[in-house]
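A single structure is presented below for examination.
One protein chain is absent from this view; the other protein chains keep their places.
Chain naming follows the written order as A and B, and within any one chain the residues start at number 1.
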Amino acid sequence: MKVTITVNGKTHENDVEPRTLLVQYVRETLGLTGTNIGCDTSSCGACSLHLNGESVKSCTVLAVQADGGTVTTIEGLAKDGVMHPMQQAFMDNHGLQCGFCTPGMVMAAIGLLNENPSPTEEQVRIGLEGNLCRCTGYHNIVKSVLACADNK
Amino acid sequence: MAGSILGNRVLRKEDPKFLTTGGVYVDDLLTEPALVGALHVTYVRSSVAHGIITSIDTSDAKSMPGIVAVLTGKDLGLEPVPSAYNPAATRTLLATDKVRFVGEPIVAIVSNTREQGEDAIDAVIIDYDVLPALIDLEEAMASTTLLYDACGSNVVFDSMVLGLPDNTGDAYFADCEVVVKGRYLNQRVAPCPLEVRGAAAAWGKDGRLTEWLSTQHAQGAVAPLAAANGVEESMVHVKTPDVGGGFGAKIGAYPEELLLGVIAKRVGKAVRWRETRSESMVGLGHGRAQLQYVTIGGKRDGTVTHYQLWAIQDSGGWVDMGTILAPFMTRPMSSGVYAIPNIECRTTSVVTNTTPTVAYRGAGRPEATAAIERAMDMFALEIGMDAVEVRRKNLIPKFLTPHTTVVGQTYDVGDYETSLDKALVAADYKGWRAKQKAARDSGATKQIGIGVSVYVEITGGVGNGESAKVEVLDNGHALIYTGTSPHGQGHATSWAMLANEQTGIPIENIELVWGDTDLVPIGTGTMGSRSLQQGGNAVFAVAAELVNKAKSVAARLLEASEEDIVLDKDSASFHVAGTPAVAKTWAELAVAEKQAGGLVHSDVINVSGATFPFGAHVAIVEVDVETGKVTHIAHTACDDAGKVLNPMLLEGQIHGGVAQGVAQALLEEVSYDSDGNPITSNLADYAFISAAELPSVTVVHMETPTPVNLIGAKGIGESGTIGSTPSVQSAVIDAVSQFGVKHIDMPTTAEKVWAAIQSAR
Partner (left out) sequence: MIPAPFDYKRASSAAEAISLVSEYGEDAKFLAGGHSLLPLMKLRLAQPAVLIDIARIEDLSYIRDAGNHIAIGALTRHMDVEKSPILAEHVPLLSFAASHVGDPQVRHRGTIGGSIAHADSASDLPATTLALGATYVVQGPNGTREIAAADFYKGFLESALAPDEMLTEIRVPKMNGATWGFQKFNRRAQDWAIVGVAAWKRGTESGVGLVNMGSVPVLATSVAKAIAGGASIGDAAKLAGAEAEPQSDLNASAQYRVHLAEVLVRRALESTSK
């Protein structure tokens, strides 16, 4: 089936099998491998990206469901070589180690602040409930998100 | 630059890539020329825990769309391979006769796309004669049903075969005023790196195999790959892409990885493999899985005089590395931080019909620490003394020259009481005890628990040293080649800091090469918290030698004597003492030395031994006594890892270690039903801890440098895990000890806590 999806500002038209997951589409069809796959039960959030401005788990969205939609992946955040403030905050606060959960975590974190620009630490922790990280213990991820908040 | 870069909070060089395009993990190698058009391998796995394979029918699967080949062990002519830890145990890399755990690979499907491979799994029909599944450790130990007949027993390793004595039982405690016994299950957990296993294999026109592998130790994979593929080691080239976490479980190469070259050769094309998480939860090795019988004895004044531990290690369905962690890691550390004059420790490793066990963050030391710390708590409870005071009474006093415990392990340096005091102060131990009392007095629903652990562990015990090569290029930039294998630890930054300290070359001009066995043939990888003290140490030493070499080149160019040449690290250039205006940069020296083989130095730098980081953790929990629900509300960690290179990275290692340790104490456990079917085989069922279940961690710094390496550093990768688990478990029990509860096995789930209160009341 033919789908038209705008990814990181560029519109793509591709033929996909209906069963193609959005995460496969961005990774394999478009070659945007920043978005990762960490599980098969919508649990880990490594595949998080933005669909129509909101964070979603792209392993649980079919590419055909995103037809006509707008997608932002980790690769679409930096502008003119300058990192998005959330990316910079993750760097400044050592919010990543192996980097595998990081793209999904950053996308989820941006989504979190879009909906609640001044969260408490507890709200950040609960807001990231759907994104798992095995390296950082979340401490510095939470710190990174709080560093980007309006109430920091 | 003013002063040394070492000890500073330097941001990671590697981060911009991870944050903007993501790392390049093995499954991201879409444009790698040798892998373009590679076929996909999907393994069909055993659905029974224990059985004899009676037939394998691949005919339907072969005719499905996109299927290139469906291969059994017999098709591939696989021969039995002995275990490195007990050669009587043998298996083929694809099970041909017997299966020993759910998830063991049996058939390899090769397909054009990954989807087609998944589609064909159900079309492979495997029949079994089902054997009794041995899941319970003690049942397996006693059973006449054997996993490996040639072993003659399900006990596949015992410390007694090392010539160590058996435990002597209760008689050992005859002179003790107080004796307390415990049976603790240090439960089976899943390492769960966010990136599951994956690999790719391609044969070159030169007859060499290139294998891309998500591993912690590329060099270690060469020999097993060569053996599996029937070629000389020189014909194997392992390349490590970015690795999304390992935690010990990616040290060894697995059958699914070793077979890719064989399969690629058979189908005449490159192949890729990436497991799903559901496969990973049964295929990637598990950790811990140790049953402990503990007896502790001593005097009513709090002095512990006797300690006896029988550690029964669950090896799972293969005699893998987990088998030897109990005798070689748990046993040597069984004395913990205490000066206990009499210790007996026997270890027994047993195969069961479960996923094989391997190293997992801490690997044998968390088990040792959990046992002695739990025993100390029970001893304290029995004599009615504060658990901190019992510990204090028995701690080994501060020592700055080697100390040997009665189990024969020599520790480098230690100052346990200071770490305990620092942690207690930072955690406001006294304040929490007051709050606890108030909650108890008021009979509140939410009760407070306080847990303290003091630990010592062993790091850098793997390998005697490490290789390093430092090369300065024509543009004055440097390349560091290291035998360690970062997968989150930040070696690109740390090793650059060490090289910068010696050479003055700015860290942004220093790149790291690792995990490629052609470029770095000698290496012991990253495991056992060894990297900085061995790999970093080697970089530090080799860079210093390179500076000496550069000085001789500069002396030649400046027509001066070598002793008069000085390196100005601020400008990264060499000049004759007293005449800084005439200087030679690293670039100029590299160009000058080009004909003579370049400005490069490499060596293998040995260290004089392992190091023994230590520390103390204080955990505060709140327990809802009506439901048993535990909330971890505060955690303080004082971890002494010797000289600190980059405190930001050190803290990151502690945070992550603590989270994994807390996860074991509170939530995570791999479970099987009585038939050996895994019931925690995905991340919805397995309670992988999230941000919402954890507090922020208070890190208290303490530095007692070690003499065993040049930089004074000990390992920090596993300390957080080792120290945190017992403190959290202890806190949970402490919260409900007022009702008569003496012990709750991990994970201390709400139901277990609730049930413990019910049965104690």
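Criterion: a residue touches a chain if its C-beta (ideal position, glycine included) is under 8 Å from a C-beta of that chain, and two chains touch if they have at least 3 such contacts.
Everything numeric here is computed off the predicted structure, so don't read it as measured data.
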In the complete assembly, which of B:M160, B:I383, B:A687 or B:L710 touches the absent chain?
B:A687
Touch with the omitted chain, as defined above, among B:S278, B:S419, B:S453 or B:N537:
B:S278
Which candidate, A:T35, A:S55 or A:T102, sits in contact with the chain we can't see?
A:S55
Tell me which residue among A:V7, A:A108 or A:V142 touches the hidden chain in the full complex.
A:A108
Those residues of chain B that touch the unshown chain are 114-115, 118-119, 122, 276-278, 626-627, 629, 667, 671, 679-680, 682, 684-685, 687-690, 692-693, 749-751, 754-755
Which residues does chain A use to touch the chain missing from this display?
1, 17-19, 21, 24, 37, 40-43, 45, 48, 51, 54-57, 59-62, 64-65, 108, 111-112, 115, 126-127, 129-131
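Rule of thumb we're sticking to: only the chains that are shown with their structure count from here on.
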Averaged over CA atoms, how far is the centre of chain A from the centre of chain B? Could you give it in whole Å?
28
Which positions of chain B touch chain A when the two form their complex?
11-12, 14-16, 18-25, 27-28, 30-31, 115, 191-196, 242-245, 247, 276-278, 487-490, 648-649, 651-652, 654-660, 682-684, 688, 690-692, 694, 696-697, 720
Within the complex, which stretch of chain A touches chain B?
17, 19, 27-28, 31, 33-44, 46, 74-75, 77-78, 83, 87, 90-92, 94, 96-103, 106, 121, 124-126, 128-143
